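Everything below concerns the one structure shown next.
A protein chain is absent from this complex, but the other protein chains hold their places.
Let's look at subunit A:
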Amino acid sequence: MANDREVLREIWDGKLPICFQLDQEEIMDIQQPDPFYVMVPRLSYFPLVIDKMKRHFLRFISQENADNEMWLDYNGQPLKWHYPIGFLYDLFCGNDPQLPWNLTVHFTKFPEHILLHCSNKDIVEAHFMSTVKEADVLKHRGQVMSTMQKKDHNQLWLGLQNDKFDQFWAINRRLMESHGDNEGFKHIPIRIYSDDGICRQRLISPRNSDGSRKIIQQLISELYPDKPDVKLRTHGILLPADTPLQWLSEHMSYPDNFLHICLC
């Protein structure tokens, strides 16, 4: 069970200051637009927090592009909206923090070979829910999600979308319970990304073969036997080597119920 409420709250309240600037080539007005500054929750997704920013820049671009799908880049690298914002920051700036985070806004040349299309927030919701489902398959063979009602699924999504901690956790706590005799999940929903943003599929158990709790150090020797010195970062924190995976999964997973971790 996710019992360390203070940790949950601290993770939930994590925010990042972002400075959005319109791509110079797309400015069609004599006047330069001001950059747009905003604090965004680390746990959220870009399509959920950029409505105001979009309105701010719309009047500076060519009107024929106004209905195009907007997208963002950091240092020339397109940002994948389907990852949580805090994870994207850790991936690109984890080793070299930059605040506010300077991002460029585009309305043309959508890189469709890299980014998923996101025409509206329903797409984000569908993506979020299917990730939560996958996590539940790993943890409990999908039994918790399939016994929940539609309104519970909605409450999870609305809790995240509206930044309501209590609303979200009232449902999410059921997804963080362990079933069966041995405490712990069947597998830990975890994605570890190398610095090129690539994550390989892995099945990770919360226990060692002798039944003891698996900790970060043991995970590292399991996955990277020839690289004992690698570190893992999530929510801006380098994870202590003695952190148990089960605790980590219950407390430091993103709302999609996966741990998104950068290798560094």
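A few points about this structure:
The definition used in the following text is that contacts are C-beta pairs under 8 Å (C-beta built on N, C-alpha and C of every residue); 3 or more make two chains touch, one makes a residue touch a chain; residues count from 1.
Here is the rule we go by: contacts and distances are computed from a predicted model.
A chain of this complex does not appear here, and its UniProt-recorded name among "Ubiquitin-like-conjugating enzyme ATG10", "Ras-related protein Rab", "GPI-anchor transamidase" or "Replication factor C subunit 5" is "Ubiquitin-like-conjugating enzyme ATG10". For the chain missing from the display, the contacting residue among A:62, A:130 or A:154 is A:130, taking the whole complex into account. Residue A:141 is the one among A:5, A:141 or A:227 that touches the chain missing from this view.
On the side of subunit A, touch with the chain left out of the figure occurs at residues 80, 82, 112-117, 123, 126-127, 130, 133-134, 137-138, 141-143, 146, 189, 197-198, 200-203.
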